[in-house]
Structures are given as structure tokens and as C-alpha cells.
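The complex is shown incomplete by one protein chain, all other protein chains being positioned as in the whole.
== chain A ==
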Amino acid sequence: MGSLRTFIKSVRKAKTIADERAVIQKESAAIRTSFRDVSLDQTTRRINISKLVYLYIMGEKTHFGQVECLKLLASPRFADKRLGYLACMLILDENQEVLTLLTNSLDNDMQHPNAFVVGLALTCLGNIASPELARDLHADVEKILHSKNFYLKKKACFVAAKLVEKDPDLAEYFADKINDLINEKQPAVLLGTLRLIESLYLSSEPEQRMALLKTIPKIVGHLKRVTTSGYQPDYDVMGTSDPFLQVALLSTLRTLATDESCPAQYLEEINDILTQVASNIDSGKNAAHAILYECVKTIFSIQSDQSLKILGVNLLGKFLSTKDNNTRYVALDTLLAVINIEPLAVQRHRSTIVDCLSDGDISIRRRALELSFGILNEQNIRVLVREILTFLENCHDQELKPYITSQLTIAANKYSPNEKWHFDTLMRMLKVSGNSLTSDIVSNILALILQCNDGELKKHIVSKLFSLCLEDPEQYCLALITVWTLGEYGDLILGSTVEVNSKNVQVTEAAIVQLIEDLINKSTYSESETVQLVSYVLTAVIKLSIKFRDAQIIERLRLIINSRTRDNNLEIQVRAVEYQEIFAQDATLKKGLLARMPAPPIKQRESLTLNKTTGAKPKRAGGVASALGGTDDLLLDLMDDNNDTNTAHAAEPQQDVLMDIFGGSGAGQAQSTTTATNSNAAILDLFNAPPASAVGIGSSPSVSEIEAFTNSYIHVSFTPKSFPKDGHAIMEAVIRSNTNETISQFQLLIAVPKTQKLSISSTSGGDSLTPGGTPIRQVLKIVGKAGAKIKLRVKVKYSVSGNSVEEQFDFAGFPETL
């Protein structure tokens, strides 16, 4: 076997990947064979192990060498030990059984008279400590913490921090060392001490944390010393003195000062030193920015003075205007976190933020975008939305687009100065958004159009959509909305003229049908898009059939429907056949059936965030929670789920409506899990036949019915149906009316503990309760651990005489368990 150098050379010499593999495999085999030799001398072993490390770097298998590494580090020679420990740190990790074999060597070496050997052992322990190793060896580390040798002391601090992290119970052994260690001025030891403080803080109970908080004045003192001390060649980075230490000091301060019981006088001291640090440093270099950045983060995580907060935001503003991408990146990131604390101060940097929207770096653009939405309000919406629309137009990131369109819709709903502007903005968005609208945003926009009461404006919307769609039929969501709107309101714009590509076009029945025919025959949409569009088109066509006068045009409409009665897609086919039937009906009946939809209530959507962090930026999480009105987590989960399913169903809102005309309750029951009657349910009811009586008749209240909730309007009870005791349970919820008024839009939302799973069937017989009518029944299925008690948190929503009511209660009254 050759030397390490020859091996590396031959690997490098390999011309092809196959050659390289051959060389590696040959060497790997040779090393294995050599390891089997019981009388292997340490020099050969050392060469073998170094080759093994090389194999490791290349991503090859090295597990066969684990025991050999342990043998090598047990050698008395320093060179052997050094390589042995090195290989151990790489090839072994804390998950390996072999690690226990290491305990003894580490124990011996940490008590070795040679400080260098102790150093090796400490390094190894710090890198691959497992909870077991931590418990077995903490005493050695404790001893070394008292060493006079700075090098070892520093390492021991870091290792101690690691051990505490691995096993929080070890905190008690190290906690009392802090008082001595924190007086240490040696930068590296101080760095280790800070690390240990943070580690102890995170693994201690609140009572023990008090002792750690007492180090705050000391840390402030160190910070003062470092910032005011002059040039230190050893620790200087491009003119900034000791940036790493300053960053560590600030970061530890932040950890400690965010503690609830941090005394006010300490906070005052911290405020002072932060002001000092923030105003003392000449920015310009990365190292200086690193300190300032840490400073700003601290300012906004602790209770700091108003003036300090302003200073912080201004520092970030300064960051934003630098040329350095890294600095701008962190500035935007931090501003995002700060926006809820200091909205006004952030506002002031609006123009800089907007500039970043056109930055070369996508991650900067993304953050600038999110920030733009963050600072959006009534005053600046016109300016900002213009920028955001430009951004959307040039955006090629398919993942980002749905975020932009959703956010934009929400923001426009919230802040638009007037209705016309609102619709114009939405239409400008549709013009450039392609297929990037989520289905609930589409239905949201449709609902908005429905709700618009201003006749002139409505006309404006319809003709604008019509002309936009003629200009660019490639925009899928625009096409979808246009088709739908034409179906509802096509007659409004007949006879007017619209401008298409700066030419005037007369709106005639023929022109509308032509557009619809063009869209339906377009082949550039994906398959699922076509299916959805065709469903929209069919409904639009049937609706138009009563609005148009020209017999020839009406015949064209009928042909569109006929052409789909043999469609490959079942849903389309069913719909087309049904519509064909309606088409043949008598005109008065059709008028009633195909009348305009009444306006539904609009679903409120919460704004989204691009950032995936949870917990790291608590302000944002808080925002969401308050938006939901402090409902319990469980319920929140449930409602989220419901939203999702709603989204899926909302994709074809008006089809659902018409489906139900024919499908009756059968169609309703087909949607299994969601019971939440979405915004269209109201319309649904208009058409709905009286609740299917088959369900109600004969099912008189069973004896085992358990009352759960009652008020002056409704009465909710649960009937256990099946409890086979194998982790499954089936029960039925029965909702009766207690009043003489009609209760409509009834929704039952139920949450179970996270360990269980719940599925709810759809309501029997619609979502309204008439006086003396049949009750609403829903079947619940719960799956979970056998023997677990069933607890339900129930929220009921309904509207009675025009008011919507919401009630919540808990129910755990089932005598039997899962």
C-alpha cells in the first residue's frame, strides 16, 4: 500500500468517474484488509486512518474504520492521538454505539499531564458529545474550568456549554462557575463564558435564571471596555476592534434582557450601552455592520427607549442605502421584524424599500416585497400598489405570484380609497397575473363584483373585463372571471363600445359569444384549467341564454352546451346534460332559475407571510392570533383545515349552486369532510328543495341522546352511535331549533385533541332550521388511541333574523371511551 500522497495523486489523476471509483474502491478494500491484520503497527494504522478521512471527505463509506480510530487515539504518541481524535470526530457521531468505547480514552486524556493532549480530548468531546458522554465526563470538564491555562479554560467553557445543551440537568454543576468566569478579560475565555451563560440560561428553570441575570452589569462593563479600548492588533478586523466578541456580548445581553424578570435598572444600563455602541461605530465595513446589526436586533427584542428604537430604525435605513447586498439583506429582514413595533419609523424609509423592489437579488426583492405589504396603508396605497403591480408584471417566480396576488387583494380590500380604484386595481392585477390566483381569491373577487351596488361602476367593470380579456386571452384567471361576469351581467354592456388595443369595438351579443367560444377552444391552458374554465363557461352560457334576444346567437349558446354533453370529464358532462334540460324549459321557469345571484358575504382572509420562521418573530405570530380573536389553538387548527377545504371547493362556486338544484341533498353529502357552508350557501338555499324528508322521518330522538348545549335559538345534542372500543367512535350531532324564527347558514365546527382525528359528514337536509322542521344531523367519526376519553370543543355559527351568532362550548359527556 502506498502513501497518502500517492493515493490522493492517483485519485486526482483519474480521467473519468469510473476510473476514480476504481481507484477508490481498490484503496478502500486494501484498507479493510490491512485493518484485519492483528499485528498492525501504529504507523501503518495512521496512514490508513488518514486515507480513511480522505475517503470520508469524498463521501465514501468509512464505518469499517471506527474501531481503528479508537485504537489510534489510544496510542501514547501525540501525532497518533491527534489524527485519531480528528478521525473520531468525523467518522463517529453521537448516534454510534461505538461512542461508549470512547468514554475511557476521553476520561484519561482530559486528566493527562500534557495540556496539549487535554486540548485534543476537550475538542473531541465538544464536537461529538452525546447525552451519555456528557453525564459521564462533566466532572473532568468542571476541573479544567479552574485551570490556569487560558487555552484549556476557554475550550472547557465551550465544552461545558455543549454538555449542558445535551443534558440540561448538568446545568447545576456549571451554574456556580459563572461568577468567577465572567470576570475574565481574556477575549477567548470571555467568549466561551458568554456561550456557557446562554446555554445555562436556556436549560434552567426561571428560579435559577435570576443568578444569571446578575451577570448583566458585568457584560455591560465588558462591552464598554471593548468599545472604548483603542487599537488592539490581535483582535482588530479592518478597523473594528474585536467584532466577534462585541457581537457575542450583545447577543448574550439580548438573551438575558428579554427575561421577564430582568430588573429595570439593568435595562437602563443596557439602553445606555446600546446607544453608546450604536453611535460609536463608523459603519462601512462588514465587521462594523455585524455589530450594529446585533445592536439593532437587541434594541427591538428588549424593552428599549423610544429614542433608541428610532435610532435602530434609522440605522437600518442607513443599511438599506448601502451598496452592499448583504447589509441590505439583513436590513430588510430586520425591518420586517420591526414593522409591527415601529410602523411609523419604518414608513419613513418607504422610498428606499421601494427601490429594493427592483434589486438584482431575488432574496432582497422578496423581502422588499413583503415589507412593502407590511407598510401599506390608506395613505400610501396608490403609490405602493403601482410599484407592486410593476413588480408582479416582471415577476417570473411562479411561487411568489400567488403570494403577491393574495396579498394585493387583501390589501385592496382593506385600504382602497374608493370602490372604483379598488376594482381598477384588481383588474390591473388580473391583467398581469396569469394563472397565479388561488381559487379563493378568485371567488373573493367574484363576490366583490356581486356586492357592487353602483350600476355605473358595475357596467364599467364588466366592459373593462371584456376588453382586457379580448386584448389578452392568455391570462387564465382574467378569463375565468370575465366569463363568469359576462354570464351574470353580460346584458349590462350590450350596445356600448369598449376599447380593445386602442380600437373601438361594439359590444354585441355575437361579440360576447365569440369571446366565449374562443376561450373554450383555447389550447394553451392546462388540462385542469380547461376543465374549470369550461364549467364556468357552461354556467355563463346558460345564464346568457335568457338575457340574449337574437335567436341565432341563442342557438350558438345551445350548441356550446350540446358540444359538452359527451365531454370526457364526468362533471362537465353531467353539467352539460343538465343545462341542456334547463335550456328546453319554459322561459318563466328559466327566468327564476337563472336569475342573478344575490351578493354573498365576503370571507375575511388573513394576510400571509413569506417567511417560514415560527416563533423566531413572535410579533407576527401574535398578529395572526389576534386576528382570529383569541380562539383556542385546537379550534384554530380546525378552522384552518376548513379554510383549506373551502378553498378547494370554492374553486367552482356557482357550479356548486346549480349542482345542488339537481343533486339535491345527494350532491351535498358527496362532499364528505367539510360542513362549513361557504359563502355561497345562502344562494344554495334559495334553490334548495325543502330539506329531504327521508332523513328526518322515523328518526325520533333516541333515548341515549345527550344534551350538550342549549340557548334560546338552538339545542345541540350528541347521540353515541357506535363505540366498539378499538379507537374508533361514531356519534351523531343533532341540532334543533328552539325558536320560531328561521335559523340559516348553520355551521358546526368541532375540534378534538391533537392525538385524535375527526371527520364530519355534511349536514343532512341543508344548513337551515325552520320552526317545526326537521333537525340538522351530522355524523362525526373520531379515530384515536383506544381508551382515550372523547372531548370536543364545539363552535356553532348561524344567522338568525339577519344577525350572525357564534357560540362555543366544550363537551365531554360521553359515558364511553374510544
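Heads up, the rule we're going with is that contacts are C-beta pairs under 8 Å (C-beta built on N, C-alpha and C of every residue); 3 or more make two chains touch, one makes a residue touch a chain; residues count from 1.
What we mean here is this: contacts and distances are computed from a predicted model.
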Inset, instruction - Choose one: "Ribosomal RNA-processing protein 41", "NADH-ubiquinone oxidoreductase chain 4", "Eukaryotic translation initiation factor 3 subunit K" or "AP complex subunit sigma". The correct choice is the protein name in UniProt for the chain not shown. - result: "AP complex subunit sigma"
Inset, instruction - Pick out which of A:I31, A:L72 or A:V247 touches the chain that's been left out of the picture. - result: A:V247
Inset, instruction - Among A:E198, A:E269, A:E488 or A:E732, single out the residue that touches the unshown chain. - result: A:E198
Inset, instruction - Pick out which of A:V118, A:A278 or A:I364 touches the chain that's been left out of the picture. - result: A:I364
Inset, instruction - Sort through A:A74, A:L90 or A:A211 and give me the one touching the missing partner chain. - result: A:L90
Inset, instruction - List the residues of chain A that touch the chain left out of this view. - result: 5, 8, 12, 50, 53-54, 56-59, 78-79, 82-83, 86, 89-90, 93-95, 116, 123, 126-129, 151, 154-155, 158-159, 161-162, 187-188, 191-192, 195, 198, 234-235, 237, 242-245, 247, 251, 286-287, 289-290, 293-294, 297, 325-330, 360-364, 612-613, 616
